[in-house]
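Structure below; questions to follow.
Here the complex is missing one protein chain, while the rest keep their positions.
Lettered A and B in written order, each chain numbered from 1.
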Amino acid sequence: MRRFILIAVPYLWLMALFLVPFLIVLKISLSDIALSIPPYTPQLDLSEGWDGIKSFLSQLDFENFTFLTQDPLYWRAYVSSLQIALISTVLTLLVGYPIAYAMAQAPDEWRPTLLLLVILPFWTSFLIRVYSWIGILSNEGFLNQFLLWTGIISTPLTILNTNTAVYIGIVYTYLPFMILPIYSALEKMDGSLLEAAEDLGCSRLSAFWLVTIPLSKAGIVAGCFLVFIPALGEFVIPSLLGGSDTLMIGKVLWEEFFSNRDWPVASAVAVILLLILVVPIVLFQRNEQKQREVDQ
Amino acid sequence: MAQTVFAPWDDPQAKPLIQFKNVTKRFGDFTAIENLTQDIYEREFFSLLGPSGCGKTTLMRMLAGFENVTEGQILIAGQDMANVPPNKRAVNMMFQSYALFPHLSVWENIAFGLKREGKPKAEIEARVDEMLRLTRLVKFAKRKPHQISGGQRQRVALARSLAKAPKLLLLDEPLGALDKKLRQDTQFELMDIQEKTGTTFVIVTHDQEEAMTVSSRVAVMDEGQIIQVATPAQIYEAPNSVYVADFIGDVNIINGVAAVDGDGYRITWAEGQAPFTAKTANSFSEGQSCHLAIRPEKVAISAERPEDAANSVEGQIIDIAYLGNISTYHVKLANGQMIKAQAANTRRLSRRTFTWEDRVWLSWTDTAAVVLER
Partner (left out) sequence: MRRFSWFNATSLTVGFAFLYLPMLILIIYSFNESRLVTVWAGFSTQWYGSLLQNQSFLDAAWVTVQVAVASSTIATILGTMGAYVLVRGGRFMGRTLFSGMIYAPLVMPEVITGLSLLLLFIGIGLDRGIFTVVLAHTTFSMCFVSVVVSSRLVSFDKSLEEAALDLGCSPFDAFRLVTLPIIAPAVISGWLLAFTLSLDDLVIASFTAGPSATTLPIRIFSAVRMGVSPEINALSTIMIAIVTVGVVTASIISKRSSLAQQRDEQAAARAS
């Protein structure tokens, strides 16, 4: 009996507040916009019984989805989001791997401090960390001032409100998520494997390429998923650092909802985004499952 | 004055404390215990001995209540234990890893079970002090488990499991983590405590020396079944199968064919060699294949052929294992089989009689060996 309660309570909570909302999003994506509160129709009127349900279902349609495929804005936004998320993930990997590698090579006494230094930004407010770049990347910002002062450039660079700023923002905020899994994988690696490789004739570089990288693959994969999936649906970073021509689907969804008050279209955007994400999410969960089995 | 021998299993009036009745345990497709029936009596020090995977730990966990039976019954003091959870059984267990609660002191660990019973404070204190004295841990009462050594932790685990004065104590490889010297001392301590408290002990071990030292009876297990249950002496001197003979101590196994010879048997073991004679309680039919099992210490080794030995055979010394007090000679017979003969080193090294490549004679009496069917 106790066991039943233990399972039931979190289960029911998640079903009610996680699963059911998704079903509602699905339903509304099939509805039409209306000048009502709430601003969509049809609304399910259970007081009319089975007839009510039937008329409800008959008014649902895929109109919003066809709208999305017709208006190039949305199609471009999805592609642009995928592009930006992919490029950011690769950049984060390129920046994060050397840091994780250096941490794994560092003397033992340093490690706790190094970990602390990586984790500290993670605990600091995400919003503040993104905001900090506004003051750095703007035309009168710190970066331009510094470059002008050293004479490297003569006119300020426009970085803020472009895609470049978005890349910097994503790499900056998601860096700890890339470093930690890679570091964890590298730390577990047996150093004598590298010695064996060199003993068998590898140069240092090829030992790194043929031994270290494949063995840290699990960490690389985890880190990439942890960056790519949330980055795809990012809102704050493109909103604060990106320009009006920075097309990211999270921003589109927000604007559709708050500015246009078109909830059905916003819901349709969310449904498509979710469908796009299903594949990477399932892959991510499979990878985690495999890792846990390996560890055990 | 002859001491009364403790052997309730021979007494038809004695009622067993634990009864396994046709117990089978399956994990999915895998059968861990196969139709096992066994009685264990009060005040016994009963060992479950066997290799990894033989089911001995599963059997013990079923007694403790951490596993259910798939088929059959387990009775403790006449009560069927089906659906009785571990916290409601008068059984306590000493875990292999000790499982001491790291956040509680030694005193609190020992008091833990007593507190669950809701006993008055004074009673708990008195009992915990008694346990501390019994296991010589009085000085360490306030310490936490990580502040004491491995041997001391083992004693805390023992004290904690005895605190509730259970009728039955289960010990899961209790001495495995201790080094050899400490292990030997602790074995005698365990026997002492068992006698003093009158508790029934059931111990699981893969160490046959341990089982032989402490037990009143040993159950040798293999693949979910009990192969033989007997006192240590009987297990050693009268194993019922090659498996048991081989599991306990060292043994030479010679395969052959039996022929009736008066009140004993003639065992033909190799062409052109004189057959061995053996007297045995087992009965064999003419021409039945059998195994002759003889312990190395019962094989005498000599340079000349002994005149009046019932069995003697010639061979060549291939290897000598010198262990200080004894030497084991690995002797190769004419048919290529290796026989181990053990002799105490009664003389000093420089006066060694035998050396590698010597031709020697091995001999034993007709009652020294056991003839086994399987």
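Please note the rule applied: a residue touches a chain if its C-beta (ideal position, glycine included) is under 8 Å from a C-beta of that chain, and two chains touch if they have at least 3 such contacts.
Keep in mind it's a predicted model, so treat the numbers as computed, not measured.
Contact with the chain that does not appear here is found for just one residue of B:Gly151, B:Gly176 or B:Gly264, B:Gly151.
Only one residue in the set B:Pro102, B:Pro120, B:Gly272 or B:Gly324 touches the chain that does not appear here, and it is B:Pro102. Taking the complete complex into account, A:Ser138 is the one of A:Asn64, A:Ser80 or A:Ser138 that touches the chain left out.
Panel shows chain B; residues 64-66, 85-87, 91-93, 95-97, 99, 101-103, 112-113, 116-117, 143-144, 146-152, 160-161, 164 of it touch the chain omitted from the view.
Residue-level contact of chain A with the missing chain is found at 2-3, 6-7, 9-11, 13-15, 17-22, 24-25, 28, 38, 95, 98-99, 101-107, 112, 114, 116-121, 123-129, 131-136, 138, 140-142, 145, 172, 175, 191-192, 194-195, 225-226, 229-230, 232-236, 239-240, 250, 253-254, 257, 263, 266-267, 270, 273-274, 277, 281, 284-285, 288, 292, 296.
Simple rule for what comes next: only the chains that are shown with their structure count from here on.
Centres computed as Cα averages put chain A at a distance of 61 Å from chain B.
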